[in-house]
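So, chain A:
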Amino acid sequence: MKNRNVLFVMLLLVSLGLLVACTTEPETVVETVIEQVEVTRIVEKEGETVVETVVQEVEVTRVVEVAPPPEPTAAPLPETPPGQYQNALRHETVFFDASVTHGDPANFNPWILDNVRDVGLHQAMIEPLFILNYETGTIDPYLGLSMEPNATFDVWTLKLRDGVKWSDGEAFNADDVVFTVQMFQAAAPDMGADVARWTASAEKIDDLTVQFNLTAPNPRFQLDLWSVKIWGDRNSIVPEHIWKDYLDAPMEFTNYDPDKGWPVFTGPYKVAAFTSNEWVYIRDDNWWGVAAGFDDLPVPKRLIWTHYGTEETRASAAINNELDAMANTTKGAFEAIAARNPNFITWTDGLPYAWQDPCPRYLLINTQHPIWSDPDLRKAVNLAVNREQIVTIAYEGTSYPSKSHFVQYGAMDKYINALEAAGLAASPTADPEAAKALIESKGWALNAKGWYEKDGQVLTLEILTMEEFQEIRRIGDVVAEQLRKVGIDSQTRVLGFFPLLGAMGEDTAQSAIWFLCGGVNEPYVSLNSFHGGEGAVQGGSERWTGPNWEAYRQAVDLLAGFAPGDPASIQPTVDAYRYLIEDMPNIPLTQASQLLPLNTTYWTNWPTVDNPYTYPATWTQNAHLIIHNLQPAK
Partner candidate 1 sequence: MGGLTIRYLMRRIGIYLFTVFASATLVFLIARATPGDPVESRWRQIEMDQGQIPEIEAIIARYKTRFGLDDPLSVQYVKYLGNTARFDFGYSFSQFPTPVWRLIRRALPWSLGLSVTTLLISFFVGNTVGAIFAWERTPRFIKSIIPSTLIFTSVPSVLAALFLLYVFAMLLRWFPLAGAYSRDVQPGWNWPFILDVIKYGTLPVLSILIVNVGWTVLGMRAMLVTIAGEDYVRLAEAKGLNPFYTLYRYKVRNALLPQLTGLALSLSGLIAGQVLVETIFAYPGMGLLIFQGIRSQDYPVIQATSYMLILLTATSVLLIDLLYPLIDPRITHDGGQA
Partner candidate 2 sequence: MTTDQVMTIQNLSVEYPTPERTVFAVNDISFEIKRGEILGLIGESGSGKTTAANAILRLLERPGRVAGGQVWLNGETELLSLPEHEFRQLRWSELALVSQGAMNSLNPTMRVRDQIADGIRAHETNPAALTKRALQARIHELLTMVGLPDRVYRVYPHELSGGMKQRVGIAMAVALSPALVIADEPTSALDVITQRVVAQTLLDIRDRLGISVLLIGHDIALMAQLADRIAVMYDGHIVEAGPVTEVLKSPAHPYTRMLMDSMPSLLERKPLVVVDEAAKLEFSHYLKPPLRFVEVAPGHRVAQFD
């Protein structure tokens, strides 16, 4: 699908090249010059084939850029006065890519599944209590000031920031938090399922303090339940004075009534207008943060999330400066955009362009399969895999080789470094000879066709990949190719998402390219996924058992007790990881890739790898930070 899209863009670019040249690039001139060129050619000389290099004069047609006339000194840009922000000018507006349209856009209930949250609701309006910083691993305060556990992690005390106000002027305080918890407890699992599970009770200590009494110790109570970790804070606090009338069926509450100023949240923007593919938010100059000394008003007066149908449409909008921040884009489309609109930047200046999504890709192997139950064969696969090559071919350079099962954010550095020091990290390159030697040491020998064979059985590895997910299909193809190079008869089989889940559950399944949306600031969440217990990834298709697994389980259970990012958890991580490497039920491959073009024509100070105040995703709730950091260009 994506591939074809790129093809379309290319096709159109080529077919319309002339028109483009005539209409949009008058500043280039085509000229013909004589140039001296070195030409290497193969010639037959006295019966021998010789390669010789000669210098030739050739006529060369080239496009020469003519310097544009100097721009007149810019007059100060006009400004939209307060009260008319709905008609804010282009340089006062930020346009974001919306991933979906919404069939029923007049619904601002944050728990409607289909991401109505991420077309502005949680970036512009719903402010979180805390935001996790992927680089430092710290949980930064937002509406909350702090959240402290007792020594046994079963009582947590939340301190709220003073001076926070709902957009209708009511104070945001402990009552709202307690109310929200009670609403969750009544409405779970549709909303707040984890709050209902972990919270025995929430008590108001004073207006700005809430004490949570937990049902069981949980060191991740603040991180998992009340912070923006991945995507958004699922458990947003809502204003008691409005939602209390809808306690019977809070899911049914549309939370929209323009006459009453709904939806009411604490953010610096309000809903101004929407269509089914566009949501418009305008700045609320009375935002609490200024008076409370929390932050200045963000500069943009208007934020617009627009859904452009396909990648081609998005790319067209970007080229026309009708988009400022884009969602994931293919490399081909980004290059097409950058060629026409050089103001677009990405996370890195040059390859890989991409920012890493928190779901690294890996190869999982069925450890109960008659052939692949041998851990040495799985290790041979690990040796045969060339991760740099996967990045180069499958990603066209737009990703990163994985060093471990973990996402490579700054907060994870200390763990990954420890794994490297312990010699447990994955190599970026392959060692085919070592792989072959390892296979042969188990009694396999190459047959006439070049595959390893033992007792009449050929060494095969079928890799399941996902129809809907081009990235995963491509990884699978490259890995299969690499395995064939060392004598493993490896093929991929493409399946739709759910058939794939079914196929992975079958005993005859051999392997699959999979992904792990695990921890972003601590290894526990990822490691626990292979553990087979609570939170296991899709049922643990590796079927990993045995003494090493038993030991691994205990080690991971031990990790569960550490607070996220606790330096004391580094050594236990290495210990647990060693069992994983020992049995190798799954093999890390690459980091997930998000290529997010950002437009500097009107706005600067986007997050980049050199300016990583947050990550560059704009569909996630951390976009509050981006919006507050944006500066007008010039």
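Annotations for the structure displayed:
Definition applied: contacts are C-beta pairs under 8 Å (C-beta built on N, C-alpha and C of every residue); 3 or more make two chains touch, one makes a residue touch a chain; residues count from 1.
The set was built so that all candidates are chains of the complex that A comes from, given by their letters.
Note that the coordinates shown come from a computational prediction; the quantities given were computed from them, not determined experimentally.
The listed chains 1 or 2 are all part of this complex, yet only 1 touches chain A. Of all the residues in chain A, the ones that touch candidate 1 in their complex are 8, 12, 16, 19-20, 23-24, 87, 100-104, 107, 112-116, 188-190, 193-194, 197, 224-225, 229-232, 234, 249, 251-252, 273-278, 280, 304, 306-310, 312-313, 316-317, 319-320, 322, 358-359, 496-499, 501-502, 515, 517-518, 525, 535, 538.
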